[in-house]
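Please see the structure below; I have some questions.
One protein chain is absent from this view; the other protein chains keep their places.
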Amino acid sequence: MTFSLPTSITQILTPDGKLVGDPPELPPEQLLEFYRWMVLGRIFSNRMVALQRQGRMGTFAPLNGQEAASVGLAAPMQDGDWLVGGYREAISFFMRGIPMVTLMEQWGGYIPISYSPATKVMPIQVVLASQMPHAVGIAMAMQYKKERNAVVAVIGDGATSEGDFNEALNFAGTFKAPLVTVVQNNGWAISVPREKQTAAEYIAHRGPAFGMPGYVVDGNDVFAVYSAVEQCLERARNGEGPSIIEVITYRMGAHTTADDPTKYRPSDELAEWKPKDPITRYTSYLRTLGLLDDAKAADIEAEVRAELQIAVERYEAERPAQRVEKYFDLVYNDTPPQLARQRDELIRALNREQ
Amino acid sequence: MTFSLPTSITQILTPDGKLVGDPPELPPEQLLEFYRWMVLGRIFSNRMVALQRQGRMGTFAPLNGQEAASVGLAAPMQDGDWLVGGYREAISFFMRGIPMVTLMEQWGGYIPISYSPATKVMPIQVVLASQMPHAVGIAMAMQYKKERNAVVAVIGDGATSEGDFNEALNFAGTFKAPLVTVVQNNGWAISVPREKQTAAEYIAHRGPAFGMPGYVVDGNDVFAVYSAVEQCLERARNGEGPSIIEVITYRMGAHTTADDPTKYRPSDELAEWKPKDPITRYTSYLRTLGLLDDAKAADIEAEVRAELQIAVERYEAERPAQRVEKYFDLVYNDTPPQLARQRDELIRALNREQ
Amino acid sequence: MPKWTMVKAINNALDLKLAQDPNVLIFGEDVGKNGGVFRVTDGLQAKFGEERVFDTPLAESAIIGSAVGMATYGLRPVPEIQFAGFTYLAFHQIVAQAARLHFRSGGTIDMAMVIRAPFGGGVRTPELHADSVEALYMQAQGLKVVIPATPYDAKGLLIAAIEDPDPVLFLEHMKLYRSFRQEVPAEHYTVPIGKAAIAREGSDISVIAYGAMVQASVKAAEMVEQKLGASVEVLDLRTIAPLDEEAIVNSVSKTGRAIVVQEGPRAGGVAAEVIAVINEQALYSLYKPVLRVTSPDGPYPFTVMEDDILPSLDRIAAAIETTLEP
Partner (left out) sequence: MPKWTMVKAINNALDLKLAQDPNVLIFGEDVGKNGGVFRVTDGLQAKFGEERVFDTPLAESAIIGSAVGMATYGLRPVPEIQFAGFTYLAFHQIVAQAARLHFRSGGTIDMAMVIRAPFGGGVRTPELHADSVEALYMQAQGLKVVIPATPYDAKGLLIAAIEDPDPVLFLEHMKLYRSFRQEVPAEHYTVPIGKAAIAREGSDISVIAYGAMVQASVKAAEMVEQKLGASVEVLDLRTIAPLDEEAIVNSVSKTGRAIVVQEGPRAGGVAAEVIAVINEQALYSLYKPVLRVTSPDGPYPFTVMEDDILPSLDRIAAAIETTLEP
């Protein structure tokens, strides 16, 4: 069977908050939840950048601009589903149950102690595209266990040029693995624009090439992302195989706190994307619906800030006084004798140095 | 620009030797040359298998069934073009000027001394798909030097699942490198059938996914292969970028002399492909044209056998009495002191052992 | 007790574990109907079905990467890489993903998997098929590297590897696959990972080896014993990472002399680490430098030269004799 190449970008909610398609049927509380997550994401991101500037946090990759995509890809997931994400997916991680403090620990350079298979979220790893075959393996395991679950894998536009991305898609297609791949096309891979990453018009064209459908949606439109991911998850659960969704969005900030986009990015580009901001348009929509007003928005923001503040305090106060012993416990399940000896020697030396 | 997905297999010469399309305009001598190369290829392949059985040759990968594809892909190449092939491309190698004895040396486990950049053929290497980025690099070098040349890269159906294949196509597309990729889809990757290699209907669907045209042609039809490759080479030379051609053919023999296809291959499959034999159909065509008759065919066969015989004799008689010294000269351009010491010690030890 | 080749012993270990543990899956290139290019997985797909034993597309990185995902999910994948030289294509997934996910996850995710791959010289394979890769993977902390030298050990070590919660690279020397038979119990047993074995006891010199070099060393030891009457010990490392340092130090402390025999090239090989261990923990026992018998520092050669390049009985024996000199 041959799938056709997507030729346009699906949109449900326009930048000025108007519907041009059918939004997913969701109760008002959930619509507000989406809003809350987006706001939380942006506030979290800004706070992490501030912490980094103050020397209280390691290098961080801001997510500003990609909030709708992150919410839209995580929201339709169900209990048994797994999320295998990149480093810019904080919101999706939180929505799937990872505590804020875990990502603070991770970006802060601590052992991220609150990951576990029980959260059904793969720990962030930074090697581009390497997570993709993991996602396929998890999906194959679900299939083997005859469970009606699926995996959502997230990857950046730049990372799709890696061999592992393509090998993984081909595996997924061949084994009909229950996998939904979301490409967060934010226009840039550090300083390399999307046009220099591949000559194909859409990255989603990779879908048909590997025997699966490919879709392109407006990534700043939470409904478009949600609907596409929901349909693809359903397809995956029904044993109909994998699919790929390219979401077109924009990285509004720097690549990371170590990056200076003024070195390479045309200054008018940001101005062009500003009016397409995912939060602005969603806010307009909710206001039109009467679900949100200034007071409600202020409440939500205050609530989110309070939650974040607690996490920051926990990160800074409780953050494990990590002794290097813990390091040695993590290499193997049973520490081999030479490593135990190295541990003892090192600890003796460190004690001596103090 | 988006290229469309190929949906059918282009054929010019049917299995019973009838034209169903426009054959390339070629002089009779060249038509006969094609025949000669195909016959030479099959006889070479059979002889190599026989030599292997007699313990006079290493493991060999027979090419039977793929003669038309090999001739068709090499014939339209021009002087400055490079060939980057797989291990089953003996005919193309010979057509591009590699002596028969070179491949005998290589399969026989000797240093293949007659390769050189002057031949414009990359030495055979066996790691699947690894040659693809090399082909792209050569094409990029031609582009950088503003030369009107191109590269033909050849790869098997199985190898297209490797990351390197996909990374290379994406590079080629992005840089508009003058590259023509020919996928020799012979139905099998050792014991793994094409259907288990990818869920896409055609491997050539990878083309549009990487921003280049993809074509599917009958690989047992030398005209279809020739025409497709010629057009794509022209395109490449004109600076219009790369393309990919999937040629549908069949591996009539074992994967290599170390393989036993009866373990995994349905017995009726070979019977099905037998009537599609590339040499049979081309012979019928030439006979209809009046270019070939029994006497002429016998002459060509005798000539080819004589040529092969000379190569075998050269391989066996002259084949370098390879002393291990030569090994040490090949590691670096200048042998480092420890390697020189290792060489001297080893040679002393080997002399002692004699 | 049946007398089995190493191929049969490994096949039997896989068979037992497939039967015993539904989480064990075997996959790779040509491991299904074809039973592997060396017939190591012969009959397993027919017996356990395509869901348990299956062929994959040709993509080494995805083979290991998908195994990482399966292990994360609690399965015990046993992927095969058709030849160890092709693990280079999956290098990242092996050393930075499989080996480190336990670490990265703060110890919450186990990477119970066994990567099987044939390797080794002397059997006239093309480029890269024969590469000795163990010293590379010795540097992949979190990964264990096991190389059996006998059919008995192959079965017991493989079962132990599959039952290990940490990832194991299990390297099978092609020359040993069918070179000799040994009595192997048909039932389940394990040989401990991380423990060397004394392949031959002796008191005058320690010959430290692994893989196909164990047998060669034993033969060379016999030659030297006959010639000089010296008592030569041969230590079979069996696990390359983590090394059994205690066994190395015990043997050398006893004999005071040692050589290390390694099939791969010299620079940065396993022998160097063994010598560093001896230097650190048994230097004062040494009468003589520890010689290395290895291939030279070049790529695995064209097949016509491989017998010249590989450590020969004579070279091993000569090194033993030199080291025995007072």
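Going by the order they are written in, the chains are A, B and C; count residues from 1 in each one.
One rule holds in what follows: contacts are C-beta pairs under 8 Å (C-beta built on N, C-alpha and C of every residue); 3 or more make two chains touch, one makes a residue touch a chain.
Owing to the predicted nature of the structure, the values given are computational and were not obtained by experimental measurement.
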{"item": "Touch with the omitted chain, as defined above, among A:Gly21, A:Gly80 or A:Gly109", "value": "A:Gly109"}
{"item": "Candidates C:Val37, C:Leu89, C:Val261 or C:Leu324 - the one touching the absent chain", "value": "C:Leu89"}
{"item": "Contact partner of the left-out chain, one of C:Glu127, C:Asp164 or C:Asp204", "value": "C:Glu127"}
{"item": "Residue among C:Ala130, C:Ile147, C:Val184 or C:Val270 that touches the chain left out of view", "value": "C:Val270"}
{"item": "Options B:Gly17, B:Pro99, B:Gly137 or B:Pro193, residue touching the unrepresented chain", "value": "B:Gly137"}
{"item": "Full-complex contact with the absent chain, from A:Leu31, A:Met104, A:Ala153 or A:Ala189", "value": "A:Ala189"}
{"item": "Contacts of chain B with the absent chain, listed as residue ranges", "value": "82, 84, 111-117, 122-123, 125, 127, 130, 132-142, 144-145, 163-164, 167-168, 170-171, 174, 329-334, 336-339"}
{"item": "Missing-partner contacts on chain C, residue numbers", "value": "85, 88-89, 91-92, 95-96, 99-100, 103-104, 127-128, 135-136, 138-139, 141-142, 241-243, 264-265, 267-273, 275-276, 278-281, 283-284, 286, 288-292, 297-299"}
{"item": "Chain not shown, touching residues in chain A", "value": "58-59, 108-111, 125-128, 158-159, 161-164, 189-192, 196-198, 258-259, 263-264, 322, 324, 327-328, 330-331, 338-339, 342-343, 346, 349-350, 352-353"}
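Convention: only the chains that are shown with their structure count from here on.
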{"item": "Farthest-lying chain, centroid of Cα atoms versus that of chain C", "value": "A"}
{"item": "Cα-centroid distance, chain A relative to chain B, in whole angstrom", "value": "44"}
{"item": "Touching two or more other chains - residue numbers and ranges from chain A", "value": "163-164, 167, 170, 174"}
{"item": "Multi-partner residues of chain C (at least 2 other chains)", "value": "57, 59, 61-62"}
